[in-house]
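Every protein chain but one is kept in place in this view of the complex.
Order of writing sets the labels: A and B. Residues in every chain begin at 1.
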Amino acid sequence: MRILQLIKLNLSVVVLGLFTLEAFAAEPILIGLSITRSPPGSVIQGTQIKDAMEIYADMINAKGGLLGRPIKLVIEDNQGLPEKGRSAVEKLITRDKVVAVTGAHQSSVCLSEIEVAHRYQTPYVNTNCWADSVRIKGYPEVINTSPYNFIVADSMAETLKAMKVKRVVAFAENTDYGIGLAKGVGEALKRKGSTIDYKFETLDRSSKDFTPAILALKSNPPDVVVLTMLPPAAYIALNQLYEQGVAPSPKTLVYDGAGMADYPDFWQNVKDAGKYMMTIGMYHPDMKMNDLSKQIAVEYKKRTKNDPNRLIYQAVDSLLVITEAIRQAGTTDSAKILDVMRKSKFEGARGLMTFDTFPGVSYQQWAAIPYVNYQLTDVNQAVGKTTLLQGPGMPLNTSKITMPK
Amino acid sequence: MLFLDLTVNGLIMGLFYALMAVGLSMIFGVLRIINFAHGEFFMIGAYTYALIATSFGINPWFTLPLAALGGAILGLVVERLLIRPLYDGYRSWSFVKDEYAVVVTFALSLLLIHLVDKVIGPSPFMGPSLFSMQRISIGPIMLNGQKLISSGVSIFLLISLAIFIKKSLWGKQIQAVAQNRFGAALAGIDPVKTTALIFAIAGGLAALSGALLSPIVNPSPDIGSFPAIKSYVIVVLGGLGSIWGSMFAALILGVLESYFAVYVSYDYRDAFGLLILICVLIFRPNGLAGMKGREI
Partner (left out) sequence: MIKTLSISNSKLWRNRLKFDFWSLLIVLLLMCFLPLLDLSDYTLGILIVAMYLAIVAMSWNLLAGYCGQFSMAPAAFAMIGGYIVGLSDFHAQLSLWISVPLAIVGTAILGALLGLTVTRLKGPYLSLTTLSFAEISRVIISNSHEYTRGDQGLNVPSMMNDRLSYYYFFIVLVLLTGVFIYWLMRSKLGGFLLAIRDDQEGAESKGIDIVFYKLVAFTISCSLCGFAGAMYGSFSQLVSPEMGLLQQTGLVISMVVIGGIGSLTGPVIGAILVYLGSEWLREIGNIQMIVFAFVVIIFARFFRTGIWGFCLGLKQRLLQNHHE
């Protein structure tokens, strides 16, 4: 009698829980998004990506959808943790039965997610994971529309060399992106035959006080401090560099390798410390805007009151690759979609995308991704008003760099 | 003068840690539990301060006490709703008390972090400074105005607390309850009110620490965890229940961390403090100041 009671209790509770987990696939074409919507990951990046993709999805649906069916984004929260990313993508693929997965914006999460995509042979379009290791793995399911460390490192090394500086110190966050990029800059410098004295220091991105490391530079400051850190740690580092008078100073400038100057919360977090910062950027209003990017810009401003930045366009481009591939392939079959992705050209918001299949750091990567280098010259400056040191497709002009008095 | 710079920087950070740690230490002294939501008092303080100052345009100096008040109120609410059941009445909680406190305060911490994240938003911001962020040189050391002023405020608060505990009537009641709850009750002191007061003070101090640090660490909803972990280390180093011990341990930790970060390795800096903790406990199981005489 009592055993029966127990059995009933146990069974009913567990089964109840289980049944609510099972769902049925529906008519629309489902595309999965694995982004960060709660800490400890970067929620601000996740939100930007979600907003941008929703705008583009709405645009597609307004024009009649894809293959006669509307598209629907299924969004999962990976919290910026590799394990949650793994289970989120698994849920998207096995339960929600999405056609493709995209949205990734943190390299370590990306690495665990591509394993799942590879296991189920589902197309995975990398939105913003820069780490070389994602490409080097060589999984045929992974298509990269994101910037990649190799090219960012190359450009930064080129800039440093052109600046004719002697000593550079880099602060890298303790992630694959941070360390990978910092190392990459060093290797690129060597490749270009530069004699710059370059070293990098790894900082814990969950720490809140980098003053000791910064103080160590005070007695003999380098010519450039390179940052390969993401917010919020990057904001703190920038503030503390300024506070200690290390950079920006008449001798030292900050050169950012994360493209954070166009984040919506950049200026409210750094204020004076951001002035004179040099940065590599994946987007600048001076870049040629096609109709698509203009439309996106208007809609994004309308919905979020913020100016668009490169992450928005990256997000749109990743979704675009998926939808265009489906349209061209005429089917939602994974193998066919991937085939189209590899062979075709895609007119995205940032330009014409093609994916080269040469193994290595640019495997299935949009190798000719456009980038610029610019310098912030005033507090609260909009990206459009900054000084372009290297416009899209133009040579680097370091004479335009201004130093503080 | 790197050494001097590091020492000063370490002492300053230590002051901020101390504000957190003394509250935690007091809670332990009286209740023998660790409050795992202490970091969230810090976070709420930072948020209250920044939000009120920017939304209503009030001068930051006036918003500071408001932030402290916010922390104090939170402390009172937590005590009333969650902690009081441990001690009210005669039912014996001794078996489950410790893990109840752990679970409840840990869950509370999660709850607060995600509530703030949902209601206010996840992005970090920079709190308004009390004093301009301009760099001020004192001899060979360069500090910013904010850090200087905040340190001054912290020192003032810590000394006031010490005097309060030692001399005032309420302070003496706190000491009595810490030493022997039942005995204090026999003597006519209300242990419940005293406990509530302690939570209010602890909450207020942690909140102030958050407010003062907000221009320096760019708070976000999960900002509470780093000062919390430092506080745990400090409180054990200084001897659970000893305020002076916690204060000194905080300063020592701040300074040692700075040295370690630069002279040894930056990566493992946070691990360092915890390592000191384990080493100290091996040799002095009651912390540096210890629980001699069970005084606060």
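Everything that follows uses one rule, which is that a residue touches a chain if its C-beta (ideal position, glycine included) is under 8 Å from a C-beta of that chain, and two chains touch if they have at least 3 such contacts.
As the structure is a computational prediction, the values presented were derived from the model and not from experiment.
For the options A:I29, A:L111 or A:A325, the residue in contact with the chain missing from this view is A:L111. Among B:V77, B:A107, B:I155 or B:V264, the one in contact with the hidden chain is B:A107.
Checked against the hidden chain, the listed residues B:L82, B:A162 or B:L256 yield one contact partner: B:L82.
The residue from A:N61, A:N174 or A:T331 that touches the chain not shown here is A:N174. Taking the whole complex into account, subunit B touches the unshown chain at residues 28, 32-34, 82, 85, 91-92, 95-96, 98-100, 102-104, 106-108, 110-111, 113-115, 118, 229, 232-233, 235-236, 240, 267-268, 270-271, 274-275, 277-278, 281-282, 285. Residues 1-3, 5-7, 9-11, 13-15, 17-22, 37-38, 76-77, 81-83, 86-87, 90-91, 94-95, 107-108, 111-112, 115, 133, 174-176, 179, 202, 204 of subunit A touch the missing chain (whole complex, contact as defined above).
Simple rule for what comes next: only the chains that are shown with their structure count from here on.
Chain contact summary for the complex, subunit A toward subunit B: residues 38-40, 43-44, 47, 174, 201-204, 206-209, 211-213, 215-216, 218-219, 231-232, 235-236, 239-240, 243-245, 264-265, 268-272. Per the touch definition, subunit B reaches subunit A in the complex via residues 1-2, 5-6, 9-10, 13, 113-114, 117, 122-126, 133, 135, 142, 144, 147, 216-218, 220-223, 225-226, 257-259, 261-262, 266-267, 269-270.
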